[in-house]
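Here the structure is laid out as structure tokens; the discussion comes afterwards.
Note that one protein chain is taken out, while the other chains of the complex remain in position.
As written, the chains take the letters A and B, and residue 1 is the first residue of each chain.
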Amino acid sequence: MDTLLAALFTGTSRGAIYALVAMGLVLVWRGAGIVNFAQMGQAMFSTYIASSLIMNGYSYWLAFFVAIAAGALLGVFLDLAVMRPLSNKKQTELLSSASMRAAVPVIASLGILGVLQALAGVFWAAEERGFQAPFAQEGYTIAGRVMPFTSFDLFVMSVVTFTLILTVLFFKKTGVGLAMRASALDQEVAKLSGIRTNGVRALSWAISGAASSLAGLLLTPTSNLSPYTLDLALIIGFTAAVVGGLDSLPGSVIGGFILGFVISFVNYYLTPEDIYLAILAVLVFVLVVRPRGILGGKDTRRV
Amino acid sequence: MLEVRDLTTSYGSVVALNSVSLTVVESKITTVIGANGAGKSTLLRTISGLEKPASGSVTWNGESLLGKRPEEIVRMGIAHVPEGHAVISALTVEENISMGALFRRRTHKNDIAQATEELYTLFPRLLERRKQLAGTLSGGERQMLAISRALVSRPSLLLLDEPSLGLAPLVVEQIIDSINVLSQKTGLTVLLVEQNANTALSVADYGVLLSLGKVAAYLPADELKADASLRAAYLGY
Partner (left out) sequence: MFLAASSFEPYNQGQLAVTLTLFIGILSIVILTGISGQISLGQSALMAVGGYSTALMIINLSMSLWIAIPLSIISGGVAGLLLGTVAARLSGPYLAGTTLVVALAIPSIATRFDSIFKGDEVLEVDVGYPPAWFVRAFGDPTYEMWQFYVALPFALLALFFASNLLLSRSGRVWRSIRDHEIASALAGVKVSRQKVFVFTISASFAGLAGALYGLRGSVGPSTYPTSLSLLLLTGAILGGIRSIAGAFIGSVLVVFLPDWIDLAVHSFELSEQVSNYLPALVGGILLILTVVLNPAGVAGGSHLHKHK
């Protein structure tokens, strides 16, 4: 029973973070038409910045917000420096093939990931660091028994819930949010409505960068920080996004929690080494049974 | 006033517009008619910035439109309702309309509310369905919505591409009438592309007959309508 409770709690708090990662991927997919495989590399980079600030004596909270801002800026930079020139490229023989046109942004984002990981080496010697959050990592003790959730878990849950609510309000109620939704759905009609689609696209990169940096900040306290720790988060986020539907923001949240529970249960009831296989199983299952995902629309199937 | 001079637009090796010149007179309805593939849609798409011409010029009140992005051209007071897909099905009627005025939100909040109300008065069916997804609307309602999206920003020039496509004659009449009334009341300049030459020429002040990318005739509408030989040669009736 204890194990079950622990698994549920961990599943919820981790699931919330994976929802953030998935959301970031979906935002850029909708806004720019690519899956940004470098996303968690950006998060790793921002988290290293935060870590360095903390190591140099600045407060956690300052580092926290600087990291999120850095993530947003890095996202915009990548859009302007790499992805924009990529999509403006004239037709060459190689690019006349539809499958190569789809492959090129994937390869570019992998290149970005490699560069970010190498930069982590250049700037911070790629050293593995601990990353302490100012919250207790031990469970609360209630009535003499240690509960399976910690104050850090509560922090994670509240931050993510707040972020999700903010995101929903942003997209449903604000003009910018409407502009973003419109551009993602039909770029031509959006342009004809006077929406500056280039700015909107940069904004999706910025928001995605911020969300993923937040996810990185929330993930690293329970593991160590190294250039590669967040790679697992990327594939979990990707799987979560596919499960929920790559073009659906609510879907990415659902997918995140599903993955959170699956991984949590695998951790508690099987062995941690089984995680990769579990993720693969979930991914293959969704792609075979319902490729568009739980909430995905039918015209986005690339399968 | 919209001035088009020697405009040439190609798609690869296909020349869609071949040195087209015309003037769209202020506050009047000019219609562009012609057979399928004559280049009518390309003309509108080049003016609104969706297509880049190979040569020629397009000026609106003296200012050149070439090289500007579509979203900037909208801000100059030119609204384009493309043919076919002009509304976003996954957004509600309300959202589709407010989409058209987003770029003015900061400066013209009250006017937008006013404009929206006027449009709901003009198209009451939209008011009824304002919280529904645009994808659930009928063809005629979608066209009304598309036009509303364009008009909510109070443009000075409306580019309307084949509003009658796939619609019942009664609905077409209603829509064209509304445009006519609007133009009379507000001085809106309209460039109307239409397959249905008869309907178009009955409301228009001027008519441009486009054939294979070239201007075959540019006359006051009633003259064009009355010219049987032109009609036979280019429109087949």
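As a convention for this text, a residue touches a chain if its C-beta (ideal position, glycine included) is under 8 Å from a C-beta of that chain, and two chains touch if they have at least 3 such contacts.
Not measured: the values here are computed from a predicted model.
Visitor: For the chain that is not shown, enumerate the shown chains it touches in the whole assembly.
Guide: A
Visitor: Pick out which of A:133, A:157, A:218 or A:242 touches the chain that's been left out of the picture.
Guide: Of these options, the touching residue for the absent chain is A:242.
Visitor: Among the options A:5, A:62, A:94 or A:165, which residue touches the chain absent from this view?
Guide: For the chain that is not drawn, the touching residue is A:94.
Visitor: Can you work out which residue in A:108, A:218 or A:263 touches the chain that's missing from view?
Guide: A:108
Visitor: Tell me where the left-out chain touches subunit A, residue by residue.
Guide: Interface residues of subunit A facing the absent chain: 29, 34-35, 37, 82, 85-86, 89, 92-100, 102-104, 106-108, 110-115, 117-119, 121-122, 125-126, 231-232, 235, 238-239, 242, 246, 271, 273-277, 279-280, 283-284, 287-288, 291, 302-303.
The rule is simple: only the chains that are shown with their structure count from here on.
Visitor: Please work out the Cα centroid separation of subunit A and subunit B, and write it as a whole number of Å.
Guide: Measuring from centre to centre gives 42 Å for this pair.
Visitor: Any idea which subunit A residues touch subunit B in the complex?
Guide: 175, 178-179, 181-182, 185-186, 188-197, 297
Visitor: Using the touch rule from the top, collect the residues of subunit B that touch subunit A in their complex.
Guide: Against subunit A, the touching part of subunit B is residues 48-50, 69-71, 74-75, 79-82, 85-88, 90-91, 95, 98-100, 102-105, 149-150, 153.
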